[in-house]
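For this view, one protein chain was removed and the others were kept in their places.
By letter and in written order, the chains are A and B; residue numbering begins at 1 in each of them.
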Amino acid sequence: MPQTILTVETRGQGLYEFTAEAAAFVRKAGLEAGLLTLFVRHTSCSLLVQENADPDVRRDLDQFFRRLVPPSDDPSMRWIVHTLEGPDDMPAHIKAALTQVSIGVPVMGRRLALGTWQGLYLFEHRDRPHRREIVPHLGP
Amino acid sequence: MPQTILTVETRGQGLYEFTAEAAAFVRKAGLEAGLLTLFVRHTSCSLLVQENADPDVRRDLDQFFRRLVPPSDDPSMRWIVHTLEGPDDMPAHIKAALTQVSIGVPVMGRRLALGTWQGLYLFEHRDRPHRREIVPHLGP
Partner (left out) sequence: MPQTILTVETRGQGLYEFTAEAAAFVRKAGLEAGLLTLFVRHTSCSLLVQENADPDVRRDLDQFFRRLVPPSDDPSMRWIVHTLEGPDDMPAHIKAALTQVSIGVPVMGRRLALGTWQGLYLFEHRDRPHRREIVPHLGP
């Protein structure tokens, strides 16, 4: 099965859609039915399948995670030890642990079997821009 | 590999077991060894593998998520913008992000390699009844 790497350029915390890139990868492979597995090669960002209609959903999602896991210079997070790369460092690892590092999406009739409102997202948890790598694997 | 859609009818928030349906799908396929991947085609419900012995575990799980992510008309959630379909709308997306959209379960000796106490659940996050679709994919 063909293997390559999808890249997503991020500019701070938030959700970045890559549904089109994943769909193009599947289309090119020409597999009638199978399974697309997506794996993100980082521990400070993660993968999400979420609503791609109202952009407020993505903003609210991002906001929830910022409130659940505040930066490590927040008074409530003083217990954090790993602050090496700044206040967004350890919260990024925590948010990644709370979401998914890999997602499997069936392929039916040469297309991703996503629901009507589902989109594939890279969830960036760091403040600074990053070039993120996702390994797509297409199996029978 | 055979592809179909499993449906789960829900009646409000909570866990709905579909282990028997998934097991029947695997049995019918007659594959000796392989991998069953389950993918849910929605962004306001999710998948869980959880204990199928004491029903209190499911009730407590549901309760935890209701407390961690209260309805958007709760004073603590006033920051939520996406309230289009009611106070259970955005919390449903958040709970889905905190759990899993896809799960892979190996098949050994024509059976799901689940642990003794493991069951497969659809975790419904909306209040109203829904007909939920899960795409099972069986690969070698």
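Rule of thumb we're sticking to: a residue touches a chain if its C-beta (ideal position, glycine included) is under 8 Å from a C-beta of that chain, and two chains touch if they have at least 3 such contacts.
As the structure is a prediction and not an experimental result, all values here were calculated from the model.
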Quiz item: Among the options A:G14, A:P71, A:G86 or A:G139, which residue touches the chain absent from this view?
Solution: A:G139
Self-check item: Positions on chain B where the hidden chain makes contact
Solution: 33-35, 37, 48-51, 54, 56-57, 59-61, 63-65, 67-68, 98-100, 103-106, 108, 113-115, 117-118, 139-140
Quiz item: For chain A, which residues lie in contact with the unshown chain of the complex?
Solution: 1, 3, 37, 39, 41-43, 68-69, 79-82, 84, 90, 93-94, 96-98, 100-102, 104, 133, 135-137, 139-140
